[in-house]
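Right, subunit A next:
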Amino acid sequence: MHPETAFGVVNDIQRMCTCDGPGFRTVVFLKGCYLNCRWCHNPEGKRRYPEVIPFVGNCVRCGECLSVCPTAAVAVDDELGPRIDRSLCSTCLQCVRACTHDALVLWGRIMSVEQVVAEVEQDKTLYVNSGGGVTISGGEPMAQPDFVRAVMEACRKQGIGTALDTCGHAPWEDMEQVLRFTDLVMFDIKQMDTHEHRQYSGVGNELILENARRIAALGVPIRFRIPIIPGSNDSRRNWERAAGFIGRLGNAVLGVDLLPYHPFAGGKYQAFGMDYPYPGGEGLSDDDVAPVIDLFLEHVPEVTVGG
Partner candidate 1 sequence: MSRRDKWKSARDAMMAPLGKTKGVKTRESVPEVCCGKCEMWFENAYSSEGRGTCRVLKMGSEIHSDKPTYVLEGDAGLISYFNMDASHCSYFSKMELIDTDGTECSDPLFRRALRQMKKFNE
Partner candidate 2 sequence: MATCKDCKGFFAREDDQDRGDCVMRVTDPRQAYYKAVPVEADKDASKCSSFRKR
Partner candidate 3 sequence: MGQSTARTEKESSVEELKNRREWWFVAEKTRSKRLDYLRKGVWKKGAIGGNYAPGIKIDLTFPQLFIDKWQEHEGEAIMLQKAHALAHVLDNIPIFITDNSQIMGYIGSAPHNIVWHWQGISMVNEEIYNEEGIIPEPEEESLEILANLNDYWGGRTAVDKLARVLDPEDAVKFMSGAIGWGTPTSAATYSTKDFDYIFKGFEAILAEVEERMEETEEKLQGNPSPEILPLYDKLPRWEAMQIVLEAGIRYAERYARLARTLAEHFESDPERREELLRIAETCERVPAKPPRNLQESLQFDHFVQVLSRYETFEGAWPHRPDYIHGPYYDKDVNQDKRLSKEEALDLVGEHLIRTHEVGIFAPKWAREGLQGITGTWVWTMGGVKPDGSDACNDMTVAYMQAARLVRVSNPTFGFRWHPKVKDEVMRECFECIRHGLGYPSMRNDPVLVANTVHWYGHPVEEARTWVHQACMSPCPTTKYGCQPMRMASATANCAKMIEYALHDGYDPVVNMQMGPKTGDPREFKDFEDLFGAWVKQMEWLRNILVRTVNLGRVKDPEFFGRPFLSAIYERAVETGTDACDPSNGDRGNAWVTGFTWVENADSLAAIKKFVYDEKKYTMDEVLDALNANWVGYEEMRLDFVKNAPKWGNDDDYVDDLMVRCLREVSRHSKENRCPSNNTWPLLPENVSGNIHYANLVGALPNGRRLGDALYDGGISPGPGLDKKGPTAVLKSCGKFDHVTDGRAFLLNQRLSPTQLSGEKGYQLWKAYMKTWADLGLDHVQFNMVDDATLRAAQKDPEKYQEVIVRVAGYSAHFVDISRKTQDNIIQRTVQGLG
């Protein structure tokens, strides 16, 4: 592996997760994403590089950050709290160090493959006892394909199961090399209509659907994760097309996880002092989701709701 690919940008590593694959899992959230979904729940994961993001609620307006910033990129608004002008910020982290109230936080740590694997290995007993493992998620992990491949390869050597949580938008060559070390793919399908896909996520879906076909053809176990976003993709026509598409992919498909939209991310945007581009209203009720479940069950062996 090239030295420059031995490092990745990691947003967070969460241990003992139960929603992202079988058993107990350690989820490695990487930074950077190819898509720009309006409802995105992890806005801190979008950009590829480390960045300082304010936690507005923690700010006590002490002004320490202002005094240490060499490029005057930080401003503290009496009402809105700390703001960072990204065009000026050099990510020197002086402000993060100066802030004792956790109001300015660095998102994205440069980590080596060894560092990540060392942390993943911590829960090995738990994976063994529960059939769990590591899940690489994002952002979009395929934005750092060499790094993902290296982490997965190392985990496999340790006997740790691997899962990839991807939006599927990546060159097939990249996909292919990662899949060699992947036990399970969790694959997002958001919208079957490419124009609508482009409208809400910034790119068309041709590459995504093609990759789905190819993964299934390779025989790598795959689960589809389908967000239900009111006003964006929740039409019967879309579900019929998606179910039909998935149904034709063959035995590699383990099931479908429906992820009904919930408005919780709004709070996160607020905390970061960002505008939420998708004020989608209330969460969905069981009654809204029930017909979608039935529809998918006609085509796939298992449908779950939520994580």
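Selection rule, in plain terms: all candidates are chains of the complex that A comes from, given by their letters.
Couple of notes before you dig in:
Definition applied: contacts are C-beta pairs under 8 Å (C-beta built on N, C-alpha and C of every residue); 3 or more make two chains touch, one makes a residue touch a chain; residues count from 1.
The structure displayed is predicted, hence computed values, not measured ones.
Within this complex, subunit A touches only one of the listed candidates (1, 2 or 3), namely 3. Of all residues in subunit A, those touching candidate 3 in their complex are 14-20, 23-24, 100-101, 122-123, 125-126, 129-132, 307.
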